[in-house]
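Below is one structure, written out as structure tokens, with a few remarks after it.
Only one protein chain is missing; all other protein chains are in place.
Presenting chain A:
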């Protein structure tokens, strides 16, 4: 739009109205105080500047308005001085003092001191002059009003109230001056420096300085001066009594709005009575004369024992009375009693407050809905009145609640606790700490939070409706004012004209002319009332216009004061004007006067709302700082566990500001965080909003940069703490929730049955609302709480995973199950949290924690391998009956003990959430810690994945290779030498003892070989354990895969065969099922909906899933074949049999050695010795059998084994003897057991090895040998091996 374009007003207004229709969604629940980036407050208060415009008003009140204007200015100035005094911080302590008169730079120091302090001292001088001027002015006014003639005249409510405000100002300034010792110190520092430099040379300056120091040094100077001056005025006590009475009246009829005004009234009562009571005047006598009502004041003082004076300074108004001359205890029964003031107990107010809140909120909600759903230009008069009343009621409620909070706070400040009353309060606690931190019970803190939340919450709601409210308020006030002036006042006017009551007539006419807004611009001249005549029978119609505007502040003052003079008890003359007005009109005027009292507040709705909700003073503590500033505090600042020595050997520190633990906003915030009370959690931002109040106050009222800076510094600290604590507990909560869900249900039930303490599910907490907060307003900043918490919880999650893996790394292989559980719980926790927070992908986090992003295999795989290599393979013992490995616990150590990292120290929420949950899970997982079984293999499968399993197996094979081609080969070579060259199968005739003793003799070298039972068997066990590990891994993997397949089946159109009743066709049923689940099938759906590429990917994925188990790929088979390739040394097979067919008696092949070893371990051991089963487990047999099978020696082994032969012979003769110390029977038993075991192992191995040759290789390759010839024909050889024949022919 170019600048020359003109926009008409209507266009502009409709443009503004259109703004309303733009949808501006804000997707977070509102749980904070009124957020406003831009504040707009129009102020139409002119401070009577426009008084001369109302020329038709009564001149007296226009004059009075002039007085009011100047008095108001004085009051404002007084407020500035009060702020100056209150916010005064000691300067002199920071200024270096010359140590001696000889110090060379002392002149410089003094010069700087004067330079720095001069502007401050100037403020003090101004203050002194101001109080002098104000007292003079006040006395003048009192004197004028106390003039004998004037006394009879009426003094307006506004006037008396202004005088009251003066009294209040004097009280405040006096107390502030008394309290601030730093002001005096600073001034004397200045004076010393100034005197040294002779700055104050002329006598006037010297006198001034003398006066100022006297003024500052004299306690109660202002109070005493005021009193002194007043006592010189005749009859001042009556005027003051009027002031006090009007305060009592206003207090009792709630004619005030803000808490500050309410407290001012009480202070005026106290200080006013104190001023009145003197040599000349006795307040008790005034009471007797009914000029005062001390009993009523007594009740007020009891109900409000302590009122805020300024900031954190409090005053007990009753103390003024106690200090007065004619204090009479009997008159003050209530205030003197020791019963606690209702002010001190928030809990008694709470039910009422809650009730009011609920009622008001619902009314407001109903009204708000009505406004937003129906469009109206403007409501009817009644509707407007109701709305305006609703607004006023809201303001009054807010003010009442704010009063309750500030009054409790004030009372608590004046009644600090100590270590007798509160056990938690240490005896050496500071004053401020005793007044705040330890001075509230838990319930009180909660109640405070709740009330603050109600205040802030309602403030938001009311501020949102501000335009609606103000519109109705203005219309209502206009209508009421104009109706009253144009219609209601007609009758008294008529009567006054008729009865020639000129004074009344002129007042009423003035009222009309001051504010009447006639329909036609002028009053209807033909109105019969103006002539004192009655209306015609059909009435005299006056149409009162309607506008959307209220009276100006001066206008309102004029109207109210003039009307007040009509109904006042005094009039200056002998009879009051009241007597000449009809009762019903008096009532009307009175009613109007009362109602219109609140109009000023309502017209300034936005400011009134702010003032009613102002809780800024909960943070300010200048008074307490002043008290502690100079003092040194006994506090150890070293970060360590404090002990008694700290009291003696402490570093002293000076208190410049209190720590956050003593600060009310943080105490309340922290209380919610500490107790984690779910019903309070959503309120947690409200106490933080107190900082907003305080900062705003520092900026706009105190106008002190340093105060704002201090608030800001505290907020920075608190908010960090807040986010830290909050995110920690949110994480802990969700972790706990996840762990509780994950915990076995039956375990939980049984725990409960046994009475074991196990927490139920965590109490639902309302963190979601907090997590949705994306713009929290704090000191003008907008904070994305969600983002901050996400960052921290991301880190927590990462740490949690990291620690889970570290914990696994600190333990043995059995910890793998716990690791899996921990990861699952973290995954669940992540899932629960992801609903609210944009956390990183769980798998990425896990890979990061597992150090698996860059490296192909992570910490878990490495640790699994490490444990397998150093602990599992060498020291675990397998038992097929249980299908478990257990750790060998005997004394014979084959390997050095394993050293692992220490388990990391971590707080409960990084593990399972809480201590009880940690205990429960630890108990569960210790069940898995004694062995390695199928569960562990399943867990390993899941954790390692295909890649990890491949890596681990590859590495294990490398180890086995070095083992087979190293130690085992070496041993075999050595032992083969010790083997007998030929070892026959003795005939049955020798009997089993004979056979045993034969073998024992033959194999003596092997039996006696020292390392056979230890080192050699140990090596074989390692080999066997590896084989078993691979086998069991494969089993677990297969089961996992089957599960995967089953779970994938519905998505691949693989449905279980449906049950069919007789006569039903399975095909149709199947078809129906297929169409029912068509939406689940991935491939057809992707083909239909996705791109060609996606379709291809899904087809390939589907194929991969389908074919995973189809071709019967086996890891174990591959492992076996790899193992076979390691057995390439000729020593394993020995030289080819001389007979060309097979070796029978010769001991050249490996199986013969194994037979010898089997003989060794079949020999029963003594009671004190360990059997091989205990020492090595079945890994040993697995190793032997595998080698035999892989070498293709299984049949020969089974046919020719020494032990088997003993067993066979013994089965026949059933003998039992001790042969060479060996119990035959026991030995045979052992042989039998191992034979069974061996055949099982062979069976399993053959199953895997033969799996590939079932189809095409089904025809067995049979090697044909010619029938044996009689030895006499071929004496040199038993058999002719065809190769040998061929070789022989070639030669």
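The rule is simple: a residue touches a chain if its C-beta (ideal position, glycine included) is under 8 Å from a C-beta of that chain, and two chains touch if they have at least 3 such contacts; residues count from 1.
Just so we're on the same page, contacts and distances are computed from a predicted model.
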item	value
Which of "Protein BRICK1-B", "Large ribosomal subunit protein mL43", "Rab proteins geranylgeranyltransferase component A" or "Related to inositol 5-phosphatase 4" matches, in UniProt, the chain that is not displayed	"Protein BRICK1-B"
Hidden-chain contact residue, picked from the options A:513, A:527 or A:1174	A:513
Touching the absent chain when the full complex is considered, from A:352, A:421, A:716 or A:844	A:844
Residue among A:854, A:977, A:1104 or A:1264 that touches the chain left out of view	A:854
Candidate in contact with the missing chain, chosen from A:136, A:442, A:784 or A:1128	A:784
Residue numbers in chain A that touch the chain omitted from display	12-13, 16-17, 19-20, 22, 24-28, 35-40, 42, 53, 55-56, 466-467, 470-471, 474, 513-518, 521-523, 547-549, 552, 774-775, 782, 784, 786-787, 790, 838, 840-841, 844, 848, 853-854
